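With one protein chain removed, the remaining protein chains of the complex are shown where they sit.
Chain lettering (A, B and C) follows the sequence in which the chains are written, and residue indices restart at 1 in each chain.
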Amino acid sequence: MDFRFSEGEEAFRQQVRQWLKQEIPQRWVELDPGIWEETEESWAIARQFHRKLGEKGWLAPAYPKEYGGLELSHMKRLILAEELAYNRAPVGVEVEITVNWVTPAILLFGTERQKKEYATRIARGDTIFCIGYSEPDAGSDLASVKTRAVEDGDDYVINGQKIWCSYAHLADYCWLAVRTDPDAPKHKGISVFIVDMKTPGITVRPLINILNHHSFNEVFFDDVRVPKENLVGQKNNGWYQVAIALDFERSSIGWAATNQRIIEELADYARETTRNGQPLAKDPLVRNQLAQLAVENEVARMMAYRIAWMYSKGLHPGYESSMSMVFVSELSRRTASIGMRILGHYGELDRGSKWAVLNARLARMSLSALSIGVGGGSNEIQRNIIAVRGLGLPRK
Amino acid sequence: MDFRFSEGEEAFRQQVRQWLKQEIPQRWVELDPGIWEETEESWAIARQFHRKLGEKGWLAPAYPKEYGGLELSHMKRLILAEELAYNRAPVGVEVEITVNWVTPAILLFGTERQKKEYATRIARGDTIFCIGYSEPDAGSDLASVKTRAVEDGDDYVINGQKIWCSYAHLADYCWLAVRTDPDAPKHKGISVFIVDMKTPGITVRPLINILNHHSFNEVFFDDVRVPKENLVGQKNNGWYQVAIALDFERSSIGWAATNQRIIEELADYARETTRNGQPLAKDPLVRNQLAQLAVENEVARMMAYRIAWMYSKGLHPGYESSMSMVFVSELSRRTASIGMRILGHYGELDRGSKWAVLNARLARMSLSALSIGVGGGSNEIQRNIIAVRGLGLPRK
Amino acid sequence: MDLGLSEEQEMLKTSARDFLQKECPKQLVRQLDDSEEGHSPDLWRKMAEQGWMGLVFPEEYGGSGGSFLDLAVLLDEMGYNILPGPFFSAVILGGLPIALTGSEEQKMEFLPRLADGTTLLTLALTEPTAGYDAASVRTEATARNGEYVINGTKLFVPNANVADYLICVARTGKGDQAESSLTLLIIDARSPGVRITPLKTIARDRQCEVVFDNVVVSEKNILGRPNEAWPIVEEVLQKATVAKCAEMVGGAQAVLDMTVNYARERIQFDRPIGSFQAIQHYCADMASDVIGSRFLTYKAAWKTSEGLPAAADVAMAKAWTGEAYERVTLLGHQILGAIGFTMDHDMHLYYRRAKAGQTIFGDADFQRGIVARGQGL
Partner (left out) sequence: MDLGLSEEQEMLKTSARDFLQKECPKQLVRQLDDSEEGHSPDLWRKMAEQGWMGLVFPEEYGGSGGSFLDLAVLLDEMGYNILPGPFFSAVILGGLPIALTGSEEQKMEFLPRLADGTTLLTLALTEPTAGYDAASVRTEATARNGEYVINGTKLFVPNANVADYLICVARTGKGDQAESSLTLLIIDARSPGVRITPLKTIARDRQCEVVFDNVVVSEKNILGRPNEAWPIVEEVLQKATVAKCAEMVGGAQAVLDMTVNYARERIQFDRPIGSFQAIQHYCADMASDVIGSRFLTYKAAWKTSEGLPAAADVAMAKAWTGEAYERVTLLGHQILGAIGFTMDHDMHLYYRRAKAGQTIFGDADFQRGIVARGQGL
C-alpha cells in the first residue's frame, strides 16, 4: 500500500498548478461561474482555454498520441482533473461530455476516418459535441428512444425530438442515438450517428435552467439528412455502444476537488468571521459540521482515487464508479446546504448582490447541485447497479 | 382547533397517574424490564397487574360493556396508554397483542359464544393469546402460510410450524392462521382458529432474543385437533380477517411516551453530570442532540394523537397508522443511539453492572429497538402502504 | 382535543386557495419574482378587498378581529401558492408591533390604512451580524430636543423597498443589558437620510439594506415605551416565526402534491415512476415530513392564538419545519429529475423559499437552542 503519489506525479501536479496560475484568465476568476452557468462570455473564455489545454495535450490526455492525445497515465489524469477542478479552470461540462464520452466511443467503434477526423480535433479543443440521448418520454430509459432514422440512398433521414441536450446551441456536432429498426425489441434497433449541427432541419430550442442560464436545449429533427458514413459502429447496435460509453471513466474527482475547495473556503470564512463576539470557528456546531464535511469529502476523494488506481492496475471499474458518483453527488448537496446554513442570511445572497460573501458560491451551488444525481443515470439507478452488479443481488 | 384535553380527560389522566403511583409494585420499578425482557418474575408481576387493570376496566377499555369493557372514549384510551407507558406500568407486548388484535377480530367476526367466552376473560386479564401468523418461509408475507388444517369429523386437524410466536410458552390460546384450501389462490384459502395451547400435539420451542430473554417461540403443530366451533369467522376468509385485524388501532403513543420519559431522563442526566469541568448540559452538541430528540418526539406524539383524534371523529385511520409507526420506531432507534452516545462509556454498561447509569436503560433499549419496524409489517412495507394507500401511487 | 380546522377556517382556506389560484397564478409569481419591486399593487388591492391585511386586527381599526390561528390558515395557503410580496412583512412584522404596543393614536393612524391596503410597513431589526438577538442591534437613536437622530445600518430587512414606514429597533441608551435600552421608532421611509437598497437573494424575496444617516424623527414616533422595546420585539419574532412556519407548511404540502402527481403520471421503463419502491419511499418520507410540520406548526399557532406560553412550541415548529421543508423540496427535485431543474417548472420556486424560510428568524440549530432551554438544559 502507498497513498502517496510518485515523485513524478507530484512534479506533474506542481507543473499543472503553475501553469493554471498563469493561464486562468483573471476575468474568469471574477466571473466565477459554477456548473451549468455558461454565459456567452464564459463560453468564449472556456473555448479559448480549451485550445490552450489542447496545445498542452491536457484536454484529452488519455487519447492515443496518433489522435492528439498524450497517453498520460491514469494517475496523472487524476491529478490533472483534480487540479483543474480545484483551481476552477474554465473547463465545463461540455468538454467532459465530448472528451470522456464521445471520443472513447469513436475510438472503440468508429471507422478510421471518424477517428482521425473527430478525435484529433476534439483533442485540440476545436470541436465540441452535444449528446442526443434523452427524449421527452425517455429520460433514464434510453431503450425507449423514438427518434427515427430511415435509410434513403446514401443518407439516413432523421425525424424526432431530443431533450436535455446540453450546449446543443453551441456544439459543432451531435452524438445522436436514434431508432433504426422500429420492429426490433426495445434494446435492439438503436443506432448512433454523428450529426453536424449545421445540417438543415435541425431546430434548437433553449431550456433555461434554474440558475437562469441557457445550457439545455430541446433539439428537433425534421427530415435531417445524415450521410451513411456518419453512422458509428454497427447499425442497430447503438444501445450497447451507448451503454459502454456511459460506463467510461466518469471522473468523480472533479466534484470532490470542487467540494474540497469550498470546504476550505468555508473554514477560512469561519475563522475570519465574528459572530456573537467570537470567531464563528469557535462555535462547536459549526466546527462539528465543517469537520464532518471534511471527513465525508475525504471518503469521496478516496472513492475517486480508487477508480483511477483500478484503471492503472488494468482493472475495469463498474459499480465502483456508480458508488463514487452517488456519494459525491449527495455530498455536494450537503456541502451546499450546510455551507449556506453556516453563512446564515449571508448565504442567501445571490451573485452580484451587495453584502454577498464567498462570491455567493454556496447559494449558486445549492441550486446547481440539484442537477447532480438526478435524471438519466439517477442515483436510484446507480444504487440498483451497485446492488446488482457490485453485490450480486438478484435483478428480479 | 384545540390541542388541549378536556377537563374530564385531564381529570382522568390524574386519576390514572394516581392509581399507577399506588399500584405499580416497587419490585417492578427495581426490575425495570424493557420490551421483550420478560422473565418468570416479571411475567408473574405483569399477570397480577393485568388483573388489577382488568378490575378497573382499563385492560380492555375499548370493549363493549357487555364483554367486560368500559367503552371508554378514544381520547381517554389514548391518555391511558400514554400514562401506562410513561410510568412504565407492567403491561407487556402480550397484552397489546391480545387486547388490540385478537378481541377486536373476535368481536367483528366471531360467534356470540366466542365473544362471550374470550372477550370477557381477556378484559378481566385472565386470558392471554399468542399469535400464530409467521412461518419460517413467510415473515412479512402472510399469504404464504403453509400450515394446514384439514376437516375431520367435528374437528380440524392441524399440521405445520409457526415461528416468532411471542409468549407462546405462557399464553393460554393461540390465534392461528392456517391454510384450509391448498388449491385456492394464495390469498384465499386461509382460515383463523382459536387453539387452546394445552391441546395435545403442540410443541413450543424457545427462541432466545438478543436481550437474552425467552419471548419468541417456534410452535409445532402435529395432528392437533381443534373443534370446528373454534373456527373464527368464515372458512377461507382468514387472510382478509387478519388484514383487517392488523389494521386495528395500533397505538404508537406507547412508544412516544416511552421515548418521552427517556429523553427527560437524559436531560436530567446531562444537568447532573459534569464533564470536562462543566455540566454536560452546557455542551452545545449535547444540547442540540437532546433538543432534536425532543422535537422529533413531539412529531411522534402528534402523529399518535392524530390517530386517536381521527377515531374520535368516526374516521378510520389507515396509512396514518403506518406513518406513525414508521416514524416512532425509527425515532426509538435514534433515541437509543444518541442516548448511548451522550452517556459515552457509561452507556455501554449493561443492567446489573457496577457504575451503570439510568439503570442501563439506554443500552437495553439500543438492543430492544432493533426489533421495531422489522419483520412482519416492516417499515419497508409500511412505507409502501403510505405511498399506495395514502398518496395514491400506483402499485405497479 | 380537536386537530381539525373550524368550518369558518375551512372556508377561509378554500376561498384563499381559489383566490390565489385565480388572482396569483404562477405566471404572476414569476413575473413578480423577476420584477424590481416584487410587489403588485393591483393584487394588493384585491387582497385588501378580501380583508386579508386586516384579518387579525380589531374591528375598530378596520380589521375583522380574526384569530392568529385564522392568520396561520391564510399563510398556509399563501405558502401553498408561494404568494410573493409584502404581506408577511406588512401585516406581521409591521402591523403586529403597532397592534401590540401602539398608542391609540398610532393604531388609528396605521392599522386602518394597513388593512385597506394603502400603507405598507416593515420591521427594521437585523444588522450586519445577521442575528436576532438584542446585542446585535447597534443602530443608535440619539435624543435631541424632542427629536431622535438615527444612525446605523439595518440588513436583511424584508420588503423595505416598497414600505411606506419602517419600524426601526434602535439603541437609545447604554443599559447594563443589551436588552434594556432598545426603542421602537416609526420612520417614514421617505425621510431624508434613509437609503434603501434591495439585496439579491436566491429566494428572490426582497431583503434590503437600510441605512439611516442622521435621520431625524419626532419623539412622537416612538412606538411603545422608550428603552422597553425588546419584549415587544421578542413577541413579534415569536409570532413571526410560527407565521413563517405556517407559510412553509403550505409550501411543503404543495411540493408533495406536485411530486406525487408527477410520480403517478411519469412513465419510465414502461411503468409510472411512482410504482418504483425507491420513489414510493421518498414520497412516504415527504408525507411524513409534511404532516409533522403541519402538527407542530398548528400546535404552536394555536397556543399563540390562545395566548398560552408558546416559546418552546414555536421553536420546535421552526426547528422541524425549516429542515423538513428543505428535505421535501430536495426529494421533490430528486424525483422530478431534469424537468425540475428548469426555470419553467415550479419546483425550484419552492426550493428557493424553503432555503429562505429555513434561515429567517433563526435556523434549526438556533431554534434547538431555545428548545434545549425549555428542557432545562
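By our rule, contacts are C-beta pairs under 8 Å (C-beta built on N, C-alpha and C of every residue); 3 or more make two chains touch, one makes a residue touch a chain.
Computed from a predicted model, the values in this text were never measured in an experiment.
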Missing chain -> touching shown chains A, B, C
Among B:I210, B:A243 or B:L315, which one touches the chain that has been omitted from the display? B:I210
Among the options B:W58, B:Y156, B:W255 or B:Y346, the absent chain makes contact with B:Y346
Just name the one of A:R13, A:K116, A:R205 or A:R287 that touches the chain not displayed here. A:R287
From the listed residues B:S42, B:N297, B:T335 or B:S366, report the one that touches the chain absent from this view. B:S366
Using the touch rule from the top, list residues of chain C that touch the missing partner. 276-278, 281
Since one chain isn't shown, list which residues of chain A touch it in the complete complex. 1-6, 9, 75, 264, 267, 270-271, 281-282, 286-288, 290-292, 294-296, 298-299, 302-303, 305-306, 309, 312-313, 323, 326-327, 380, 382-384, 386-388, 390-396
It is residues of chain B that touch the chain not shown, namely 134, 137-141, 144, 163-164, 207-210, 212, 216, 275-277, 285, 333, 337, 340-341, 344-356, 363, 366-367, 370-371, 373-376, 378-380, 383
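Note that in this section only the chains that are shown with their structure count from here on.
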Counting in whole Å, what is the centre-to-centre distance of chain A and chain B, each centre being its mean C-alpha position? 51
Return the distance between the CA-based centres of chain B and chain C, expressed in whole Å. 43
Can you tell me which residues of chain C touch two or more of the remaining chains? 279, 365
Listing for chain B: what residues touch at least two other chains? 288
